Each structure stands twice: as C-alpha cells, then as structure tokens.
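Missing here is one protein chain; the remaining ones are kept as they sit in the complex.
First chain written, first letter: the chains are A and B, and each begins at residue 1.
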Amino acid sequence: MNTHVEIEAPTRELSYAEAIREAMDIALGSDPAVVLMGEDIGVYGGAFQVTGDLVHKYGEDRVIDTPISELGGAGVAVGAALTGLKPIFEFQFSDFAALAMEQIVNQAAKVRYMLGGSVSVPLVMRFPAGSGTGAAAQHSQSIEAWLGHVPGLKVLQPSTPEDVKGMLLAALADPDPVMIFEHKILYKMKGHVPEGYYTTPIGKAAVRREGKDVTIVATSLMVHKALAAAETLAADGIEAEVIDLRTVRPMDRDTVLDSVRKTGRLVCVYEGVKTLGVGAEISAMVAESDAFDFLDAPIIRLGGAECPIPYNPELEKAAVPQMPDILNAARSLAKGQI
Amino acid sequence: MPVEVIMPKVDMDMASGKIMSWHVGEGEAVAKGAPLFDIETDKAAMEIEAPDAGVLHFAAPEGSEIPIGEAVAWLYADGEAIGEQPKPFAISGANTPAPAPAAAPAPDHSSEAASVVSRPSDAEAVPTADRPRATPSARRLAREAGLGIDAIPGTGPRGRVQAEDVRSALNSVATLSAPPGFTSETGPLAVTRSKGGTGTPVVLLHGFASDAPSWAPLEPYLKHRPLIRIELPCHGKSPRRRFPGFADLVKELRHAFDALQLDQAHLIGHSLGGALSLALADTRLRSIASLTLIAPAGLGPEINGSALTGICRATRAESLGPWLKSLVAEEKLVTESYIRLAMAGRSDPALRAAQVALADTLFPDGVQAFDLRAALDRVEVPTRIIWGKRDAIIPWNHALRAPGRVALHLFDGIGHMPQIEQPDLVGKILRAAV
Partner (left out) sequence: MSTDRNDDSNIPYAIRTHTPEKLKDALRKMYLIRKFEEGAEESYTRGLIHGTMHLCIGQEASSVGTCLSLTDADKITSTHRGHGHCIAKGADVAKMFAEFFGKETGYCRGRGGSMHIADPSKGNLGANGIVGGGLPIAVGAALSAKRLGRDDVTICFFGDGANNEGAFHESVNMAAVWKLPVVFVCENNKYGMSTSIQRSTSVKSIADRAKGYDIPGVSVDGNDISAVAEAIDGAVARARAGEGPSLVENVTYRWRGHSKSDRNRYRTKEEISDWMARDPIPRFAADLIAHGILTEAELADIDAGTDREIAEAIEFARGGPDPDITQLTRDVYTETAA
C-alpha cells in the first residue's frame, strides 16, 4: 500500500556512513537510472568516505566526480532528475549548499509547481552537516531550517545507521526532491542495520524513549545527547520522553503533540541557530494546537548560539547544546522550576 | 449644596464596598429613606437607603469599588444648579498611586521591600488582581473540574498555578475519583408552588446538597399558606453555575426572589438556605414578614467539611449512606431505601461536580467563608432559629450569638435536620408563626 516496508530482515552492525553506502549500493544495483554525483566521490571515496569504493563497482559513468561547481553540479542534478535519471547529489559540506541555493530553491523545489504538475524532480541531495570537527565557521553549520522553509522540498535528519539507510531508500522512492542532512559526527557511529532493501517513512518521528514527565524533541546528533540526558534524569526519578524528529519537513505533528499532551512539558533540542530554527516551528506547532491546553510549563528551546561556529574546541562546544544543557532544562521543567 | 451620598460602612472590617445596582436613575427624585442602591462587601450584600430627599446625579458606575466614607453620588434639591461633579470618585484600584511614595520607582533589588512598605492595610489600595498566572494545563484542569483558577493557590515560579496545584485543590474537596466537570448554565432558578393556601406566602430555601422535595415532611403543617420552593443554583432542577463567592450566590437568589414579585413573604431556610434567607432579608427587609432559620449557616466559622464533601462526591449508596447518617441524631431514620432514593437524586455527575465547586467556594477547607452575624443584628423582622443540639454538621451553639429579639428553639436529641427528624415539633412552631 505504501512505500514503507516492515523490517523483518536480519541485522548487523554497520556505521552510519556504511549504512548510507549500502543504501546507495542497493539503489545503484537495482535501478539503472540512479547516479551518484558530487565532488571527490569517485576514487577518493568522498570527503567522509561515504561513497567509498562504489566507483569501482559501478564505474565513473554512474559515480560521477563533478568539478568544484556546486551551483552547476546541483543544476545538472536537477536537469537530470527532470529527464529520467535519479541522481543522488553529495555536497562535500552542507555549508556549500549556499553556493547552490539558486538551483535548490528556485529550480528543484519549484519546477513541479511552476509547471502545473506536469513534471517532477526525483532528486536526492546529501549534506554532511554539523559541528564538532574543528572545521570552524564555513564547514560546520546546520542549515536544515533554511531548506525546511521551502515548500517543494522534503528535509530529513536521520540519527541512526538504520534510519539513514531506510530514509535514503525512501527518498529515492519519492518523486520529489529530498534533502538529507547527515551529521558528520554520526558517520562513525555504529548500530544495527537490517540487510537488504527497506524504507523508513519520511515525515514520521520516532519515540526513542518513553516517559511521562517531560518531552524532549531532538534532531540528528542531539537525539543521542537527549538520550544520554534521559538516562541521568531517570536516576533522579524523572522520566523523559525522547522523540527523534527525523524529518524537518514535513514535520510529524501527531507524534509530538501526543507526547506533549501526555507530559505537559517540552524541550526542543537542535543544533541549528536557535532563532527561527526547527525548535521555533515545533514550539509554534504546539502553541497553535489543542496540545497547548496540556502545557504545564513554558517551552524551552535549546539551539545553536547566535554566532558562527568557532574554531577553539571549548568555544565550539559552547556554541551548540550539550548533554548537561538538556539535562538542566528537562530537570527544571519536570521539577516545576521554570 | 448637594447632599453627598457615601459608601456606608456596614460591616466591622469592611474597607470598601461595590455598587451593585442603583434603584433610582440619574436625574430621578428619591425620597429620604427610600432604597437608593445595593452594595456588596466581601461578606454580604445589602440595600442602602437615601440619606436625604433629592434628585440623583453623578452616581458612581455600577460595579465600582468605593472605599467607605467616600462619595458614590450626590442628591440635589429640586431646581438646584447641577454644574460639575463636586469631586471625583475614589474608585479602588483606579487610584492606587495615591499611597505610593513620590520618590522614583525603587530599583529591582529593593522592589520586594518597597512592596512591603507600600502594602496597604486597607483592601481598597490593593490593585485589582491581574489575571492569575496559570499554565494552560492548570487552566484546563480547573475548567473541567468547575473550579475557578483564581481560587487555587499557585506554587510554581512567580506564583504560577500549575497542574499539580489544581490536582491538590481538587483533592481537598474530592478524592481522585472526583466527578467529571460540568458546564456552567444560565437561566432562572427552579421554583415550584403548592396548590391552595391563602394569605402571605411561605418561601422555602433548602440546604446544601438537598433539594425542594426535602421540604415534604414539613409541608402539611404549612398548607394553609401558598408555598413557594426555590431550588438553589447547582441543586435540583436549577442551573449548574459557578460562583466566585457567597455574595454572587445571594445575588442570584435575590433575582429569583424579586421575580416572584411578592409584597410580603415568610422566609424559611435550612442550613445554607438559612444563611441565604438571612442575607436576602438583609436587602429585602420590607418584603419579609418573618424569618425562620433552621440550623443556619453563616453564624460561625465551623462546619463539618468532610461530611459536605463526602456527600457531594459520593457516587453510590454505599459511600453516601454513612454521611447521610451523620446528618441526623437517630441513624435509624436513614433507611437503605432512603439512601438509595437520595443517591438516585444525585446520579447526575454534573450536579455533583457543580456542588463540589460550590462547596469549595463557600466552605473552603471546611470553614464557612461568609459571616452573617452582623446581618442577624440588623434584620428587624420577627425571627426564630430552630436547632438540634446533636447537630454534627454545624455547631448548634452558633445560635447563641443571636440578639435577644430572636426566638431560639433548641432541641435535645435532634441533629442537623429538625424538619425531617421531628417534623411535628417544627411544624407546630411554624404553623403558629406563619
């Protein structure tokens, strides 16, 4: 009925990067229309070794090294998607999307609508994102909210190896442009990944831990920090419910609202700059809904600081939410101190 | 010079009063001693007479809170020049800057001290309360339970009422199995009349958690008069409504009484109905031929709060029975079939929820939150109090606070329900009186 396939396949441990590669391998092997495009994704294997040795398996015609031309490359991917291919376009760093915003925002997102539905753009773009690598201001941003603001795009932030494989395959099965933000710190994270083909639904959040006292909605790497915080909170007798949003657009309203109705308290944790970010949207969604009537404390947003990501490691840590921040926020809410 | 009409002090610790309504319109003449306006204090409501004859001008707006001794209107002689309002109204809340020091606002760190210094001893200087600070969840829970959010103490930051505070408040009047919420209704109170009878009618006001049919045992002794039973709000067939306080309940009852358009009436009230009868007489003195208070509330702070909440939260005969038995001296009077009948009359969850809310307003923490002793002193109509000395709900010795002109009928071996426990005794007294 839908593209989602229930997972029954055996699993084994793969890293997040390996899980992406496996998804791309499956796609390349099963659909001749699929091509990979990006800078240094061929023999180099990708800046983060995500494509790895796929070029040896599928050749340079299908694992295409582009020149350092983000705008042109993105546009080629759009044009290819319009005319029969299913490109997976890798930005070397999500920050470089700024060079390609014209093609992403003005073309990919809008072509179908502008042309009255007579075409579609089955395009997947991958964005290595986030801070924590010491790469400073132009290689560490979390810009999912920029693209989340654009109707016509779907924006994903998978947080586990299992999800990133399933969501990449779901994105490939989707007829519209899908943007996948991959936190660079997650690439080495290992986890169980089912074998073979399966999809993880787009637009559906996952409850990673159930709890009754406070809801923590987190994205990407922050999901893991939130889960760590929830462990510590449990020792205090506070049961936090941790929701992995997984999709920024379209956002899973029901899962978030159901949880807030249950706990009455909400913390939003995301790495993008706090102001006008994903947490603002989550908060507004609650405030505009009947779940508002269940709020028993103000909503707390924990987002990136109002500055570029700095180089110094201590400054860099201070620029994005950390586990103790989540812990303090959730504890204060649960104890009625805020 | 026009005659200044002031907010009279009618209660010992009264600081200000609220103008409820004017009996006379702007520019209309009033005779000295005629009813001029109704006021309400934090304890009671009453009718104020014109201090002099004259034409009313510059009457303070209805609803305004005026400190005692301050002008509320002026009465002008016929033909006297009107001109401007002689002086502005000292409306409480509107003039709070007055007691504040002239100095610049205190900096933040001393604001607490400043507020202590400027905290007025008189109620009129307290700024009109802002909307209470409460979370959406607390508001929802209170709304569903029929509680006013402003009646719930907040323990959260800055005094915010949180869901837990509402739950605590609900627990103080009911257990966790509290009845579900009710929707506040409007409309007139339910009134029933007997057939037959002549002369001055008798108006009957039942007690808390009771209803009009509870008068049945007594009615044979009163059938020579037209009988009018008013069911209190949140009782019997009357609308379920929320009331911020006792005065609002009195006001509702006064509307019902006024609507009867009776020249004269004998008032008989039991328990809460007794308190309401007394408050009604206080503002409608001319219409009251006599006043009979059976085990009335309002004459002292004590009341058996657990019995009241026990009755109004009971959802089955088994839990209602023991509380009903506490109402009477001789438990045998309360038979199983009587209990089941009483429970059947209380089967509507909305009725129970409304009574829980009403009990919380009138008898918070098992204390009578209103005091009508001053009214009893003022009401100079033939008055009698009937009480059983084994009353387990309201201590009978509250009766001893009545002034000498009030007749007391105190019975050994009778509980809180003399009219049911010994209808013949009570009936004979009443028959002689009305």
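Everything below uses one rule, namely that a contact is a pair of C-beta atoms (placed from the backbone, for glycine too) under 8 Å apart; a residue touches a chain by one contact, two chains touch by 3 or more.
Small disclaimer: the values here were computed from a predicted structure and weren't measured.
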{"item": "Chain not shown, its touching partners among those shown", "value": "A"}
{"item": "Candidates A:26, A:47, A:78 or A:320 - the one touching the absent chain", "value": "A:78"}
{"item": "Residue among A:13, A:102, A:195 or A:290 touching the omitted chain", "value": "A:102"}
{"item": "Hidden partner interface residues of chain A, rising order", "value": "1-3, 32-33, 35, 61-62, 64, 66-67, 69, 71-85, 87, 102-103, 106-107, 111-120, 151-152, 154, 174-176"}
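As a convention for this text, only the chains that are shown with their structure count from here on.
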{"item": "Gap in Å, rounded to a whole number, between the CA centres of chain B and chain A", "value": "62"}
{"item": "Chain A-touching residues of chain B, taken from the complex the two chains share", "value": "135-140, 155-157, 162-164"}
{"item": "Chain A residues touching chain B - in the complex, by the definition given at the top", "value": "264, 292-297, 336-338"}
